[in-house]
Structures are given as structure tokens and as C-alpha cells.
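Worksheet: one structure, shown below.
Missing here: one protein chain of the complex. Every other protein chain is in place.
Labels A, B and C are assigned to the chains in the order they are written; within every chain, residues are numbered from 1.
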Amino acid sequence: MTTIGFIGTGNLGLPIARNLLAAGHKLKIYNRTDGKAQSLIDLGAIRVAKAVETAEPGQIVFTVLSDDAVLEELTLKDEEFARRLGKDGIHVSISTISPDTARRIANQHGQFGASYVASPVFARPEAAAARKGSVCISGPASAKDRVRPLLAQSIGDAIFDFGEETGAANVVKLAGNFMIGAAIEAMAEAFTFAEKNGVTRQAIAGMLTQTLFACPIYQNYSKMIAADQYDQAVGFTMPLGLKDVNLVLQTANGSRQPMPFANIVHDRLLAGLAKNRHAWDWTGLARGVSEDAGL
Amino acid sequence: MTTIGFIGTGNLGLPIARNLLAAGHKLKIYNRTDGKAQSLIDLGAIRVAKAVETAEPGQIVFTVLSDDAVLEELTLKDEEFARRLGKDGIHVSISTISPDTARRIANQHGQFGASYVASPVFARPEAAAARKGSVCISGPASAKDRVRPLLAQSIGDAIFDFGEETGAANVVKLAGNFMIGAAIEAMAEAFTFAEKNGVTRQAIAGMLTQTLFACPIYQNYSKMIAADQYDQAVGFTMPLGLKDVNLVLQTANGSRQPMPFANIVHDRLLAGLAKNRHAWDWTGLARGVSEDAGL
Amino acid sequence: MTTIGFIGTGNLGLPIARNLLAAGHKLKIYNRTDGKAQSLIDLGAIRVAKAVETAEPGQIVFTVLSDDAVLEELTLKDEEFARRLGKDGIHVSISTISPDTARRIANQHGQFGASYVASPVFARPEAAAARKGSVCISGPASAKDRVRPLLAQSIGDAIFDFGEETGAANVVKLAGNFMIGAAIEAMAEAFTFAEKNGVTRQAIAGMLTQTLFACPIYQNYSKMIAADQYDQAVGFTMPLGLKDVNLVLQTANGSRQPMPFANIVHDRLLAGLAKNRHAWDWTGLARGVSEDAGL
Partner (left out) sequence: MTTIGFIGTGNLGLPIARNLLAAGHKLKIYNRTDGKAQSLIDLGAIRVAKAVETAEPGQIVFTVLSDDAVLEELTLKDEEFARRLGKDGIHVSISTISPDTARRIANQHGQFGASYVASPVFARPEAAAARKGSVCISGPASAKDRVRPLLAQSIGDAIFDFGEETGAANVVKLAGNFMIGAAIEAMAEAFTFAEKNGVTRQAIAGMLTQTLFACPIYQNYSKMIAADQYDQAVGFTMPLGLKDVNLVLQTANGSRQPMPFANIVHDRLLAGLAKNRHAWDWTGLARGVSEDAGL
């Protein structure tokens, strides 16, 4: 049993923190806004006034933050966080950020003897709560060994190790999110094709997700796309989707790779936001497909 | 036990015909070229000299032909095939053709009292042999009732009924093939993204096809794309892939629907053929992705 | 002075026929519908009851028809038109059709000793009236020599000869129409970019069409795109635009060439028709750009 720092108790951070408490760990938590932290305090978490206070020498801090900028603010802007972690401290970064940002943070931490373990997660909040998420990790081997049991207790035991290069897990996470976006567009085109040619969206969705595409992404997302309705059961919003696809395209630009499918997914999300669909689930990129078909 | 006509004993037709023989049916077969028919004759099939001779009054004929043109040649060019089938005759059309062609053939057959059952199949040849294919059917209910047991014996019992409108099953088949093509491009972009950023194609393929994308299409096709090699174990060639995507785009054009992902899949196949990759598996559209990235 | 046959007195055919009459030629005209022919009869044209009656042995017939199908109906469906033209007869085909159709018609005509001169025209009707159109021609040299003065009198003296291969002029015409469509989309993206970032569409259009893009296509089309209004002064409708882009894409498909810009122009037109914009000028493909930007 250890005391773990935990920054970011939003939609995804909350169930992870709760699982850590349930596993018997002590948590020092910080969240920018107050609301969501209360339920954790009720479960025994200690709240600190500043984010850096979650870090203690040689200990572990989880961060579950919304984007590169927030994480850079915490870590790169001044060195206090890294200094407090110090020798043998570990920063477990759950956030979906760019591999480059991860590398820059890891370098800075290293100057203080601390480690950075990239640990992005594929999980909607309810999957994390049920410890059925998949975790991708990369970073120093010894740090990963200490972190792995905590990830299993709090997110799930499907932990995939992509080696010691810091950014590797982020690369996989971004590529995976791109593939989800591409599956959404592909279903939207196919179901709209069916509808325009006399087959119901539900009928084609049912057949294909029981056979060729009988896997979580297609089975989960096909329901909203078949209904062509995206403002209920919102798990991951359009702006978050755009943020991730932008990270994909920036990384691809830097490594000199055209990604035409990613461009299309990007443009669907951008058009959706231009039409003020900020509160829709990102699956709503599919609406552009039916609109272009006059539906 | 009935005598069934069977036209087209190519890669996919052969295992279907063999399964029908194994189930105890008599077959009258026809194939344009001689070679492949011999193994069926050895199993008891009777060979006829002309395609139309497979049809007998009130009986059933399977066709497994390569494209719309070949099927039109058999059926629409003169009426002998439909006349021979006559009242209560059934044409079970396994071919992947356009819904419009299917409707025109069904109309013509109807003038002679015969039925057309659209029965396109999702199955690589080895899956059909093992009766693990999925069949989409549409057409008159009574005709489908007579045909269903034969499809189960010869292709598999995953039979999905899309109603009485002739072209419906073809619509689903085309949409499904499009979705496979889109999955190939999506994997190619994602795996290349990984490779360009320090993660092996095999590592990302392994993780994603065990979790989010744990379904037949991703598991089967990811292997070739991870290896980035497409001229071995060729199941469905580039020209066949292009033929099907062209049918998708023509149908979408006719029903007024833009399909940007289908355009990209189309262009990859077209570029592949411009580079003389006719003998590659259609998964080889993925090679364009790595080439554009300088790999 | 000769008697010239003339089939198709629609928007573009009318001013061409009028110019031929004004140059002193006798015309035998045919149009599917009556209305538009009357003004030519008033000017001395003779009207015939059937299209084929415009053709006389060794004489010249102009056709200005809407698409491949109408021209095939006239020429390929039965041989009477070609037979009547006979030895030294010339068919001057102004229509924008596929190079392949042109070749098939030329072959058939050749069997009767008649020539086919592909003569597609770049001209809105008012430009043709003022004899300021550009004509692309291809076909047998001697036939072109006889036809050239007539084209100069009726369309303009900017006549560009692309050699003896029948389809060459059609290839150029299709490529040119594609380039116009691409210029429309490019302006639409640029002007919308300006508008979204604080510069009026008129301001940017004015600057660019006086400098870098000071040429007819940009100067003419930029006005409608700057106003973002497309249902006034309709010269060439969305369905005609789609027909031509479909010919481009079919020809490119046959010759194994991906054309990503053509795909996008195609999809804009298709989406416009899905939204019932049949009566808009084809410049209206630009509306999709502003809609996707939430304007």
C-alpha cells in the first residue's frame, strides 16, 4: 500500500481514482474544479491545494488531463513537479497527448531522477470503472514494473507494453483513436448507402456487426450510427475527437506521412463544430455523411 | 434430393459445388474453361456443353460468375435461360453484382414465371469450403424458403434475409465489401503511422486486433498489412476489388450519395493496377500508403 | 454555300445554328422538342421530321446533343444516319461525350465512307453567339479542312487541332471542364477561408482575379462564388456538370488514373443534387464549401 498522487478527476480520472481507493491505496488528489473530487474525499482521499503537492519524493503520481497544454503547464512550465518527484519518482501519464510532448516531459523528469511512464488508455468511463479498459504503456522497464499492478487494479489487466521509448504508447493510442474515427466514417457511408438503396440502417448494422465486424468498436458505435442520433449517451465529445485527430495529423506531418482517411475524419469533425455540435458524441461526425446524401 | 444446375466453378464456385455434391445433390455443371470442372465430375457431377443446359423447368440453378457482364450475357442477352427455368424455376445468384442488374434480371425471369434470389456471399474460398461463409439473401419469400437449406449445406448457416426487394442483398454485399476496403486503408494508415514513429507494424496490429478490433476482418487482413506484403496467399485480386468498388461508386452515384472513403479505396486500387499489381491480393491497396510515406 | 444538317437546337446549338444561317448557309434542322427551332425557321432554316433526314450523301451534319446516350441513339442504334451520310459525308459532333463513344461512332461511320470530326466547344451560349468560343477538333485531316471554316463562322476562330485520333478533342474537352470545376472548388475554399478570417469574399476575389488569376474562368466564375449565390444567370446546370465529371472519372478509371480533385468536384455536385439543386448553375458546387464551414 502506497500513497499515490492523482491529478485530474474528470470523466475518466474519477473511476480510475475510485478503483485505486477500492484497492486500498491512499490518494492525494487534485482537480482544477471542486465538484468531482468530493466523492473521492468521501471515500478517504486527501485533497491538496496545488497540483504539485500531489508529488512526493520517490512516489507515484497519476495524471489524467485533457490535453497537451494542461500537462505542459503542470510539468514543463516550471520544474517544481519534477523536483518534488525526484529520484525514483514516477509520473504515470494517462492522458492522450502527442508523443513529442511525452518525450519532452520525460527528458525533463529525467534530469531530476524521476521517470515518465506513458500510459494512455482505451476505455470509455464505464469500462474503466469495470476495470475492462486496455492500457498501452511505454517507458523505463523498472518504472513500468512498479506501475503495472496499479494499472491492473484501476483500469484493467489488458496492459500492452510497447517498450522503453517514451512516446511509443502515445503513438499507438493516437493510431487507435484514428482507427475508431475511420470505422465511424466507414459505417456511416455504408449505412447511408444501404438506406439510400432500400435497406434499413439497422438491418445492415445488425448483419455486419454479428459477422465480419463482430468486435467492440463496431458493435458499440454502430448503434448510434444506425439511429443517426448523437446527442444522447455522449461519452467522448466532438471537440475531444478533433483534438485527438489533430494530434494524429500533426504527428503524421512531422514524420512525413499523408493520411487521407484521417483528413476526412478531421474534416467531418471540423464541419460538425462549425455547425455548433460541440455537445455531441464524436460519433456524430457520421451526420455529415447523411447530410451530404440529402437525408 | 434434387438436380441442381451450377454455372461457374471458379475459386468460390468450386467449394460451393463440392459441398452440394457432398450433401447428396446431383449437379449439372457448366464452366467456361475446362480445368476446374474435372474434380467435380470425378465426384459425380454431370457436365453440360452450354450454360443454358443447366436449367430445367421448375428447378434451381446456382450461378457464381465474375461480374455483371458475364451474368447479363447468360440471362439478358437472350431469353433461353429464363424460358428453360420456367414456372417455379429459381436462379440463385451468388455473384457480387450491382443491385440494378439484379433487378433487371429478376424482371425478365418473372416474365417466364421463374424467380431470382440474390444470394451474395461473404467468404473467402476456404471459408466457403468449411461452410463458414455468411450469405445475404433477398427475393420472393417462397423461393428463398426452397433455397435456404441448399445455401446452409453449401456455404454456411449464417443466412441473413433482407426481404423481398430483389437488389437488397446486393446492396448489403457491396456495402460490406466497401467496409472491408475501408478497414484495409485504415489499418494501413495506422500501421504506417506506427512504423514512422518507432512502433513496429506487428506490435500495433497485435494489440488492436486483440482488443478494440477483435473481429475476423481485422484479424485476417492485419497480417498481410503488418508484413506489407501482398503477393502471397492471394484470395481476391486487385482487379476484383476494383470491380466491386466501382459497383459501389456507380450505385452511390445513381442514388446521389458522396462516399469519400470509397473514393480513396478506389484510387488506391486504381493506382495499384496502374503499377501492374494485377496479381496481388486486393489488400495490396495498402502498399500505396507506405509508398506515399517514403517506405 | 452548302446545305448543312443540324441536330440539337438547345441552349448551345441555337446560337451556333443562327451563326451558320447568318453566314449564308442553308440548314436542315431537327430538334426533339419544337419550341426552340421556330426562331431558326423564321430565319430560313428547313425543318425535317426525323433526325436522320438531316443527313444527305456527302454532306455535313452538326450535332449538338446533351449526352452520350442521345448520340448513341442517333448513330449506333441503327445504321441509317451513317448510311445517309455515306461517302465523304461528315458528322461534326459538338457534344461533350466520352472519347470511347466518339471512337465507336467514328468506326461505324467509317464503314459507310463517312467521317466523324470531334468538335467539342468551350463556350457559354452567349460566347458562342459572339463567335468567341474555343473549339477543339480531332479526326481525319481532309474532313477537318472542310469543317474548319464552318466552325470559324459559327463558333469562333480559336480552333485547336489535336490530330487525327478521333477521341483526342473529347479528351481535351473533358480535361478542361474538370479544370473549370477544380477552379470553382479552389475559389470556394479560398473565399470561404477569407470570410471566416475577416476578409470579404469580394475583396479577395477582386485582388486575385486582377493579378495571378486574371483569366476568363476565374474572372467569370468568381462573381457568383463571391456572392455565394448560384440560381441566377444559370449557364450550365448542376446535372450537366455531374454528367461531365462522371465522364472524366469513367475515362480515368478506364485508363487507370486516380484523380482526387475530380472526386471532390464530383462529390460536391452529387451532394448538391441530393439537396435538390438541379436548377442551379454548376458553380453552385461551391455552396457545399460554405455549408461545411457553418456559413
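To be clear about the criterion, contacts are C-beta pairs under 8 Å (C-beta built on N, C-alpha and C of every residue); 3 or more make two chains touch, one makes a residue touch a chain.
No experiment lies behind these values; they were computed from the predicted model shown.
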Hidden-chain contact residue, picked from the options C:Y30, C:F81 or C:F178: C:F178
Residue of A:V48, A:V70 or A:A274 in touch with the missing chain, whole complex considered: A:A274
Residues of chain A in contact with the chain not shown: 246, 252-253, 256-260, 263, 266-268, 270-271, 273-274
Hidden partner chain, residues of chain B it touches: 267, 270-271, 274-276, 288, 292-294
Chain C residues touching the omitted chain (full complex): 99, 122, 134, 136, 158, 160, 162, 165, 167-168, 171-172, 174-176, 178-180, 182-183, 185-187, 189-194, 196-199, 203-204, 207-208, 210-218, 248, 251-252, 255-262, 264, 292-294
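Just so we're on the same page, only the chains that are shown with their structure count from here on.
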Separation of chain B from chain C, taking each centre as the mean of its C-alpha atoms, in whole Å: 39
Between chain C and chain A, distance of the C-alpha-averaged centres to the nearest whole Å: 53
Numbers and ranges of chain C residues touching at least 2 other chains: 267, 270-271, 274
